[in-house]
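With one protein chain removed, the remaining protein chains of the complex are shown where they sit.
Chains here go by letter, A and B, matching the order in which they are written, and residues are numbered from 1 within each.
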Amino acid sequence: MSAQLAVFFLLAALAVAGAVSLIFARHPIRSALSLIVVMVALAGLYLLLGAEFVAAVQIIVYAGAIMVLFVFVIMLLNAGEEERTNFSRLAKTAGLPLAVALGAFLAAAAAKYAPSSGTGTAAASTKTLSTMLFRDFVFPFELTSFLILIAILGALVLAQREG
Amino acid sequence: MTALFLVGLIKAVVLLLILLTVLAYLSLFERKVIAHIQTRWGPYRVGPHGLLQPLADGLKFLFKEDPTPAAADRFVYFLAPFLALTLALTSVAVIPFGPATIRILGVETRLGVADLNIGLLIIFSVTALGVYGIALAGWSSNSKYSLLGGLRSSAQMISYELALTLSVVGVLLMAGSFSLRDIVNAQSGRTAWGFLPAWTIVAAPFPQIIGFFCYFVAAVAETNRAPFDLPEAESELVAGFHTEYASFKFAMFFMAEYANMITVSCLATIMFFGGWTSPFPATPLWGWTLFLPTVCFAAFGAYLVWDGLRYETALGKTILPALGLALIALGILFAAVPGVNGVVQGPFWFLLKVFAFLFVYVWTRATFPRFRYDQLMSVGWKVLLPMSIVNVVLTSAAILRWSPK
Partner (left out) sequence: MVATSYYLVLSAILFGLGVVGFVFRRNVITIFMSIELMLNAVNLAFVAFSQALGKLDGQVFVLFVIVVAAAEATVGLGVIILIARQRQSLNVERVNLLKL
């Protein structure tokens, strides 16, 4: 087993453990911390795939800003442990096996993928990535800046409505 | 393969030990400097000139009672200081100390634990994750003051993170790489405007003065230091997010704050002041400056010997002259052994500049009054952020006009 494969399995196990902890934790703050662990593990996987800039952006923006927003909201709302309600027996008996079946089906379909020979060998440096972003994808780029502006305005409007 | 791994491990362990010692003595340095600015002496009883004070503080932290609040979330309560300290110590790994290569275990390595293509982004990632240490500490202590202090502190940190990252973009445009070694190499080997060293803060085409100002103010706010330390000051909000932390966990927050200070100072020297490059040109006329490390060490050693011989306590009379003689011996070693002087040049200038920045940090703490929280946030969003954006625009325009590539 090469070193790359060992690192991959380590990070994959960390990500899956974080995801399982996310969906089974009682308290929302534990879920938030588990999601941060998942994101850091995924950033490690991006580094393994050679996407260094995307890994750094994942940690700086996703794990370092968006998740901070989640943690703030949990702290502000003083979210406590989730209450247990017995909603539906069908959901409990048939739900989990069906979910496992869905995941297994997706995984089996993904495992059969064999990539065709690569049509390009672009080195994933920041320079090439930014050239592509500002040359081929400049229109979506400007649109996303517009989207962020709309989100800011939306958040401001929502914060002003005090009932 | 294993030799490379071992060499990296040795460098990391040595750097960690040096860093922890420097952290301890930085607290003493801060207390002495603030005291002298306020015309008093600072610690001077525990060891000569208070030199054993950090040891006494460490012992105190180890032996103090360590209560845990009753309804605190135990896992997060224990996690927060570990997270803060670990992240603060990690970012020193990508900092390069000098251009020379040394030989460890038969492997030629550079001074600095790792040199990554995205070194600067790694430091910003670690800074971004450092917000969690404070937010989780404030929340898990289960106390009003901690929660408010933690929320305010983390809101301040994420606000100034934007200005911090944007103020550095000017340097990146002029250096053309995220790697810290490349940034320093882009500032060496030439002069700016004919006679100044080619540091980014004075270099053509656009001297990064606005950038440096934005960076330093944002960094002081980011590390929660005075005058931006309202969330954790002693006279406000009890003690902010570390109210409920005692003994060793408080010491970990304390050390994390100093480690962040050191990281920020190292980054400021690397990006704006040339890192390990000497301020003197490399022409033969200035060849005597190569012996400045020797002269500084020997002079300081001689001063210590002279001061130690006049000291009052017997301990001082033995320790200080011994330290002084050791420093003089070290200085002579630099000059005598030919290879060593070349290796020492880079780290000497680097550490001197970092030390100057740490002094400025402590100086601002002793001099300025605190910002009120709303003033603090309005400065971050309404003044620093637009200023850093303007800096980016002006730098790009200057590069396009005067040195397009």
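Note that a residue touches a chain if its C-beta (ideal position, glycine included) is under 8 Å from a C-beta of that chain, and two chains touch if they have at least 3 such contacts.
The shown structure was predicted, so the numbers you read here are calculated from the model rather than taken from an experiment.
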(request) Sort by label and list the shown chains the missing chain touches. (result) A
(message) Need a quick check: the contact residues on chain A for the chain that isn't drawn.
(response) 4-5, 8, 12, 15-16, 19-20, 22-23, 25, 28, 31-32, 35, 38-39, 42, 45-46, 48-51, 53-54, 57-58, 61-62, 65-66, 69-70, 73-74, 76-77, 79, 82-83, 85, 87, 91, 95-96, 99-100, 102-103, 106-107, 109-116, 118-122, 124, 128-129, 132-133, 136-137, 140, 144, 147-148, 150-152, 154-155, 158-159, 161, 163
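Just so we're on the same page, only the chains that are shown with their structure count from here on.
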(request) Name, in rising order, each residue of chain B that touches chain A in their complex. (result) 73, 75-76, 79, 116-118, 121-122, 124-125, 128-129, 131-132, 135-136, 138-139, 147, 150-151, 154-155, 158, 161, 165, 178
(message) If we count contacts the way the header does, which residues on chain A are in touch with chain B in the complex?
(response) 27, 29-30, 33, 36, 40, 43, 52-53, 56, 59-60, 63-65, 68, 71-72, 75-76, 125-126
